[in-house]
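One chain of protein is taken out of this complex; the other chains stay put.
And now, chain A:
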Amino acid sequence: MSLIPAWLIARKQLRLHPFENTHGTPVSGQIDVSIALAVGATIPHERSMNLGFDFSLSGANLTALGSGALWWAEHRLLCVSDLHLGKSERIARRGGTTLPPYETRDTLTKLTHDLERCAPQTVVALGDSFDDLGAANALPADERNWITKLQAGRRWIWIEGNHDPGSVKLGGTHMVELKLGALSFRHIATPAAQGEVSGHYHPKAALNVGRRSISRPAFLYDEARLILPAYGTYTGGLRTDSEPIRSLMSAKACAILTGPHPTAVPMPR
């Protein structure tokens, strides 16, 4: 018996195909998103499970998923913000470091999972979907095809963000903002809005539990608005006690911490 873990000694025998993740499941190039799911079929094993944290905004009943995506059941709409796809490519192009070029596939893997779980009819990408337009156009073919497969059989809306202000050569509709029912979707929050869903700030909330501070990306909502956390893998966060988040959110604001069990707390400020 040797306690010395193989992981520390040698990795060679564990080498994976670059398109496989550590679970050995294909994540790229061989995506099989069932169209059947997209038209609202039921998912048996999810039947008795709560999807996330339920709340309402301007009368719309919404669910915050632990992944950082927003689900609006009434319209079968899934909204994700700040994917920042292609970030590593943009940084390298600008003479920065060469970060692990796996963030796009990691983000798409997460998104694929949420799409399989919810089977939305509409997907809203709430801006900063790409780290810049150059990164959008430089996406490798397999990642581009992956997005196309995810779009099949559903309505897909790209909302413009400050990082990607313009159209990209991918399927879907491009909009500055989207109004649906009582809600309006735009990238950056506007001060006087009502029923507004936005992203941009990458909010994260920190909670002191005993001696440790647990900090996670968080949804923020009050009577007037909802701000989504960043969904992309290579994204950081802005604490809720920083400006401008503090001034933007009312005294009654709550933060929903993402994670295995999305949890609401009064927004730390």
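Keep this in mind: contacts are C-beta pairs under 8 Å (C-beta built on N, C-alpha and C of every residue); 3 or more make two chains touch, one makes a residue touch a chain; residues count from 1.
In this section, contacts and distances are computed from a predicted model.
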item	value
Undisplayed chain, where the name is taken from the UniProt record, one of "Alpha-E domain-containing protein", "Response regulatory domain-containing protein", "Multiple sugar transport system permease protein" or "ATP-dependent helicase Lhr and Lhr-like helicase"	"ATP-dependent helicase Lhr and Lhr-like helicase"
Chain A residues touching the omitted chain (full complex)	1-8, 11-12, 14-16, 18, 21-22, 41-43, 46-51, 53-56, 61, 63, 73, 88-89, 92-93, 95-103, 105-106, 117-119, 140, 201-202, 206-215, 230, 233-239, 241-242, 252, 254, 257, 259-266
